[in-house]
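Note that one protein chain of the assembly has been removed; the remaining protein chains are unaltered in position.
So, subunit A:
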Amino acid sequence: MKILKKASPHVLLLIYVAIILFPFVFVLFSSLKESNLEIAENPFGFPTSLYFQNYVDAWVKAKINVYFFNSAYLATTSALTGVLLSAATAYALVRMRYMKVSKIIYQFVLIGMLIPGNVLFIAQYLLVMKMGILNTHWALFLPYTAGALPVSVLLIAAFMRSIPNELEEAAVVDGLGSFKLFYKIILPLTLPALVTVFIVNFLGSWNEYLLANFFISKDALKTLPTGMVGFRDSFQTNYALICTGIVFSVTPVLILYAFLQEKIIEGVSAGAVKG
């Protein structure tokens, strides 16, 4: 009886874990099968012989490496820019002594959190078109960076508020100016919050689909989410190849996750709860 009581939560949780992992296993197996027929006849089984040719074919046909690189550097640069801008702004608003103006600016920036991203989609499209940057990476870099600002400022400002004044005062006595104070004292102390915000923003841009789909039509500039949809649509009937594409696009994220899971979970939940 006692064993049953101890085991039953695990049984339920393992069923849940199986539901999470099942699609991945199915896709992985299918990616190694030679034909649609083999997938259809043996959907749950291990491939009869490992057919790695799919991986070669997908890599050559799919340009997944191009999409992957585009996503990686867009997400990195926009997350990094967003973090730096937000940190500078938060520093000015929280640590510098212009309380009245700062309060107004802070509230002004937070209004952005009320506006759901999709609502601005058409207007941003028109803006990007007017700026003449449609179909360049600027068309994604700028909205991604801007889109992350309100939450980032909020999180970083909250963190900076908790830093005691004494350190700063000592540094002032030592003759540090306002810029040096920022990057020699405050920035290093805020690092945990910066990492958190970086991860939240990185994942946000990495996974973004709507803007990426409509602001970029050149194949060489596409990001992974849109590139993969295009890949699926052009190889609609070769299921093994589509599965290989999925494996290619999912694996790097999973590897990253394996290394950074604690930070990612912590970062994303902090962003979600406070945002």
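By our rule, a residue touches a chain if its C-beta (ideal position, glycine included) is under 8 Å from a C-beta of that chain, and two chains touch if they have at least 3 such contacts; residues count from 1.
The rule is simple: contacts and distances are computed from a predicted model.
*Asks:* Looking only at the UniProt record of the hidden chain, which name from "Acetolactate synthase", "Sugar ABC transporter permease", "Glycine cleavage system H protein" or "RNA polymerase ECF family sigma subunit" is the right one?
*Replies:* "Sugar ABC transporter permease"
*Asks:* Among A:Ile115, A:Leu167 or A:Leu191, which residue is in contact with the omitted chain in the full complex?
*Replies:* Answering carefully, the residue with contact to the hidden chain is A:Ile115.
*Asks:* Among the options A:Leu127, A:Ile163 or A:Leu189, which residue touches the chain absent from this view?
*Replies:* Checking the options A:Leu127, A:Ile163 or A:Leu189, the one contacting the hidden chain is A:Leu127.
*Asks:* For subunit A, which residues touch the unseen chain?
*Replies:* For subunit A, the residues touching the absent chain are 9-10, 12-13, 16-17, 19-24, 26-27, 30, 36, 39-40, 43-44, 85-86, 88-89, 91-93, 95-98, 105, 109, 111-112, 114-127, 142-143, 145-147, 149-150, 153, 168, 172, 176-179, 181-182, 203, 206-207, 209-210, 213-214, 224-226, 228-229, 232, 239, 242-243, 245-246, 249-250, 253-254, 257, 261, 264-265, 268-269, 272-273.
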